[in-house]
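First comes the structure, then the notes that go with it.
Omission of a single protein chain aside, the complex is shown with its protein chains in their original locations.
When the chains are written out, they are named A, B and C in that same order, and each has its own residue count from 1.
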Amino acid sequence: MNDLHAPLHAEELDAEGIGGWPFGIRDRVRFSELDALNHVNNAVYFSWLEMARIAYLLDYGLTGMSHAAPDPQIVVRRQSADYLAPIHFGESYTVTMRATRLKPSSLVTDYGIYVGRELRAMAETVIVSLTQDGTARQAWRDDAVARMVERDGATLAGFD
Amino acid sequence: MNDLHAPLHAEELDAEGIGGWPFGIRDRVRFSELDALNHVNNAVYFSWLEMARIAYLLDYGLTGMSHAAPDPQIVVRRQSADYLAPIHFGESYTVTMRATRLKPSSLVTDYGIYVGRELRAMAETVIVSLTQDGTARQAWRDDAVARMVERDGATLAGFD
Amino acid sequence: MNDLHAPLHAEELDAEGIGGWPFGIRDRVRFSELDALNHVNNAVYFSWLEMARIAYLLDYGLTGMSHAAPDPQIVVRRQSADYLAPIHFGESYTVTMRATRLKPSSLVTDYGIYVGRELRAMAETVIVSLTQDGTARQAWRDDAVARMVERDGATLAGFD
Partner (left out) sequence: MNDLHAPLHAEELDAEGIGGWPFGIRDRVRFSELDALNHVNNAVYFSWLEMARIAYLLDYGLTGMSHAAPDPQIVVRRQSADYLAPIHFGESYTVTMRATRLKPSSLVTDYGIYVGRELRAMAETVIVSLTQDGTARQAWRDDAVARMVERDGATLAGFD
C-alpha cells in the first residue's frame, strides 16, 4: 500500500492546478471539525496548519519531532488566517505551505487552503526554534536552510 | 448559586489589576487543551477567543445566538494571535476583549489573554454580520453599536 | 487522483492481515490528538469511531448525511471503549467496524482499532435512527438492512 499521507511537492500540486507552491498535504473534512453553523470551525484551520507544518518540518529536515536534542523545540510565536469561503463536510482540502523569510532560529511561512483549485483560506505563521529545555534559541540546520532557499525561494536575514 | 460564568466588566477587571478593558471572561486550563509539549496548544487559544466573543456578542446585544432572524449569522473573516509566553495546566486565565473599529456590518476586536496580571497572548479578529441564510450583510443593531462606542470607545466608519 | 479516503472492505483488510472485518477506514495520528502524556488522548478514539461510523453509514446506504428527510438523524445512545495499548504520533491506524445486532430503528456495532496488525483498542456503540426533528424513531432502509446482514452477518431482532 502506498503512503496515503505522503506530502505533495511542486510537481504534484501543479498537476492538480494548484501552482506556485513547493509543498502541501491533503486531507478530508471530519464531522468533528464542523461547528453548529455546519461548516468547519475557524479554530480548526489552525490544527490543519499544524499538520502541514509538522509534515514540512520533517520533510525539510528541520526537526525529527523527537523530544530530545539535537531536535529543536519549535513553538508558534504568531499566526493569522484569512477566511475567504466556508469549507463543508465531505470536502477534501489541500494545505499548501512555503517558507518566505528565514532567520537563523525563526521562520515565517505562508499557507493556502484549497478545495479543488479554489483558495478558501490563507494563513501565515511565525515559528521559533528553541533548545529542548526552552531556555535558548537553537539555529536551524544548514541543510534545511538550503532546502528552504532552493525549494521555496525563502529570503534570508540575519545570517553571517 | 451565583453564575460562575458571568462575564467581567471594567470595574471588576480593574480591581484585579487588568486595567483598560471593558469586558472579559475567566476560565481554567483543561487537561485536554494541552499538547505533547505540555502547554496549551496554539490552536486552542482561538476557541478561547470564540468563548469570549460569544459572551461579548450576547452581553452587548449583538445577537441572541439563535439560528433564526432577526439574529444575524456571525462569521470570522480574519484573525491573528501573538503568543508571548506559554500557558500551563492548572492556570486560570482571563480573556479580555474590546471593539476597536466598527462598520455597519463588520467589527474589529482586540483581545488580551492574561494569567493573573501577566499578558500571555494578544489577538485580533475581524467578524462580519450576515443574514441567517448567509447571502447578504446584516447591519448591527443600533443599541449594540451605541454600547460598543460608549463602553469600548470603538471608532466608527462607513455609517451615515 | 484516487480517493485517499475510500473505505476498505473485507478483501483489502484481509490482505493486510486484519481478517474478519467487513469494513474499515485508515488514517494517521495527528499531533493535535496527543495529550500531555504524549499518546493519543482517550477521548479522541471516539472521534475516530465517529469517522468510521459516518463512512459506514454512507457506504451501506443508511443515510446520506443530509439534514433533511428522508435521511434519518442518527444519534449515539451508548458507547464504550477498551484501551489495550497506547497509540503514538506518526502511527497510522485502521478502524474496523461491523454491525452485530440490528433492530428496526437501532443498531449495535463493534469496532477494532489496529496499528498494523496489532489490536490497540476495541469499542462498541449503540446508535438510534430518528426522524430529522428528533421526535420519533425512523426505520432503517430495507436495502441497508440487507447489506448489514449479508456483509456483516448482523443478527436481527424485532423485525416482523
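Definition applied: a contact is a pair of C-beta atoms (placed from the backbone, for glycine too) under 8 Å apart; a residue touches a chain by one contact, two chains touch by 3 or more.
Worth saying up front: this structure is predicted, and the values here are computed from it rather than measured.
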Looking beyond the chains shown, say which of C:6, C:75, C:139 or C:157 touches the absent one. C:75
Touching the hidden chain in the complete assembly: which of B:65, B:85, B:139 or B:157 does that? B:65
Residues belonging to subunit C that touch the chain removed from view: 36-37, 41-44, 46-47, 50, 67, 73, 75-83, 86
Touching residues (missing chain, whole complex) on subunit A: 31-32, 34-36, 38, 41, 43, 89
Could you list which residues of subunit B touch the chain missing from the display? 1, 4-5, 16, 26-28, 30-32, 38, 47, 50-51, 54, 65, 67, 89-90, 92
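Note that in this section only the chains that are shown with their structure count from here on.
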If I list every residue number at the interface of subunit A and subunit C, are over half of them used by both copies, so same, or under half, so different? same
Where the centres are mean C-alpha positions, what is the separation of subunit A from subunit B, in Å? 27
What is the distance in Å between the mean C-alpha positions of subunit B and subunit C? 37
Between subunit A and subunit C, what is the separation of their C-alpha centroids in Å? 30
Multi-chain touching residues of subunit B, meaning two or more other chains, are 36, 41, 43
